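Apart from one protein chain that is not included, each protein chain of the complex appears where it belongs.
Chain lettering (A and B) follows the sequence in which the chains are written, and residue indices restart at 1 in each chain.
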Amino acid sequence: MAAPRFWREIPNRYNLIGTRCGNCNKIYFPPRYICPSCRRMGKLEPYKLERRGKVVSYTVVYVGANGFEDQVPYLLAIVELKEGPRLTAQITDCNPSEVKIGDEVELVFRRMGEENADGILYYGYKARLI
Amino acid sequence: MDVGIVGYGVYIPKYRIRVEDIAKVWGDDPARIEHGLMVCEKSVPGPDEDTATISVEAARNAVKQAGINPQDIGAVYVGSESHPYAVKPTATIVAEAIEATPHLMAADYEFACKGGTAGIQTCMGAVEAGMMKYGMAVGADTAQGAPGDALEYTAAAGGAAFIIGKNGGGTLATIEGTYSYTTDTPDFWRREGGAYPKHGGRFTGKPAYFKHVLAAAHALLRELQLSPKDFAYATFHQPNGKFPLQAAEELGFTKEQVLPGLLSPTIGNTYSGAPMLGLAAILDQARPGDRILVVSYGSGAGSDAFSIVVKDDIEGKRNSAPKVADYINKKIYIDYPTYAKYRSLLVR
Partner (left out) sequence: MRDVAVIGVGITKFGELWDVSFRQMMIESGARAIEDAKIDGKQIDAMYVGNMSAGQLIRQEHISSLIVDHAGLVPIPSTRVEGACASGGLALRQAVIAVASGIHDFVVAAGIEKMTDVLAEQATWELAAAADQEWEVYEGATFPGLYALMARRHMYEFGTTEEQMAMVAVKNHHNACLNPCAQYHMEVTVDSVLNSSPVALPLKLLDCSPITDGAACVIVAPAEKARKFNDTPILIAGTGQASDNISLHSRPSLTALRATSEAAKKAYKMAGVGPNNIDLAEVHDCFTIAEIMAIEDLDFCKKGEGGKVTQEGETAIGGRISVNTSGGLKGKGHPVGATGIAQAVEIVQQLRGEAGKRQVNGAEVGLAHNVGGSGGTAVVHIFRRGD
């Protein structure tokens, strides 16, 4: 991922800035730029979500995604944030056997990878059991 | 000077490796190492952690504990000897992640293990001069220990962030004074592009660590007209468990004053994080009115000494973010092969 593409999403990845529709109050993370319900009537504005949620589902990945091969086996989960939206995130710093559906998690700031050995570093969120 | 600590936050990674598991690999006697260094295990950063991620969690904890608006932070300085980039600051990553951008000053510091305390001094000056309301100084490292070298037993990972502000604005401790002693002393260094630092063996003791730590401490005490008995606590830079106890003894401090801030036995040497984590551990338990001496040491070489007096506000504030003990006690042990993988000694 080239620098501009990563940089553009820094507020979203670092600080969980999503969007909220000023018309129907629905909160979106990852951010959306059209409210699917309100469409032309929608007014999307930046909205900061709290870094808390719970595990809706999880898997233990043994055949890793590009850039994550050295971290296998790693936990990948769908987390439902306090405010409602769900996101996909790894669960870090824990043993796969410790995780259950329904567990509370917080989102922490972690290194997600690098463009290559000479390239920029990517940061973002991962979940951690509370 | 009328400045103090508005809030502080720490972070120590969860993974630990025992001295005995390292000793086994190199054929060293673990008992001799543990006794000689007074370290029995050290913290290890996970594969998704680095100085930036450690600094961010510590900084976020500090902002939460201080209860301030991050937009009022006028500067962020991150001191480390393991910045993720050689060129591109860690401070901007931290500033962005605590939502302090864009109206602030920022830079990275390097002064071996005292880059963080140097940042505290800069913040003190700028706040006192009225340049900004609050300044944040972070000291954090994911220290590199060459395989088979003595430093491998102690090179650890962790960090702490301190927010400095005017006492009138609400602080939990006041900094009554600071003094630095600096010379050009090549006791420990790492060349550009080098993977691991090198050191001068026994040269790192008397002419380096002890000369600067003792000089800075003496000078600060003299300037403030204080003596060891005026202090409830003292914490000296802790590359291992032995040096700080020796420095304490030479200065006339007791073991009881030093032990609460002595973390290296259980987490190793967190380098730029060490003096600030030691101070944080003390602040986690100190009572209003307690006076604390902090003396950092950075190879190359220099020491920053601080005299800090705890205020009433501390009782309310310090429970709103995780304490040093919370991170020390949350741990998972790993073996040497896993350690080697996490520290990129084994690369596919």
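The rule is short, and it goes like this: a contact is a pair of C-beta atoms (placed from the backbone, for glycine too) under 8 Å apart; a residue touches a chain by one contact, two chains touch by 3 or more.
As the structure is a prediction and not an experimental result, all values here were calculated from the model.
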Checklist entry - When the whole complex is taken into account, which chains on show are touched by the absent chain? => result A
Item to check | Residue of A:M41, A:A65 or A:I130 in touch with the missing chain, whole complex considered | outcome: A:A65
Item to check | Sole residue of A:A3, A:M41 or A:V56 that reaches the chain not shown, by the stated touch rule | outcome: A:V56
Checklist entry - Pick from A:I17, A:C38 or A:I78: which residue touches the chain that isn't shown? => result A:I78
Next on the checklist: To test your reading of the contact rule: which positions on subunit A touch the chain that is missing from view?
Outcome noted: 1, 9, 30, 56-68, 71, 73-74, 76-78, 86-90, 96, 101, 112, 122, 124
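As a convention for this text, only the chains that are shown with their structure count from here on.
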Checklist entry - Which residues of subunit A touch subunit B in the complex? => result 10-11, 14-15, 69-71, 90, 92-93, 95, 108-112, 120-121, 123, 126
Item to check | Sites on subunit B touched by subunit A in the complex | outcome: 14, 46-50, 52-53, 56-57, 60, 84-85, 88, 93, 96-97, 99, 332, 341, 348
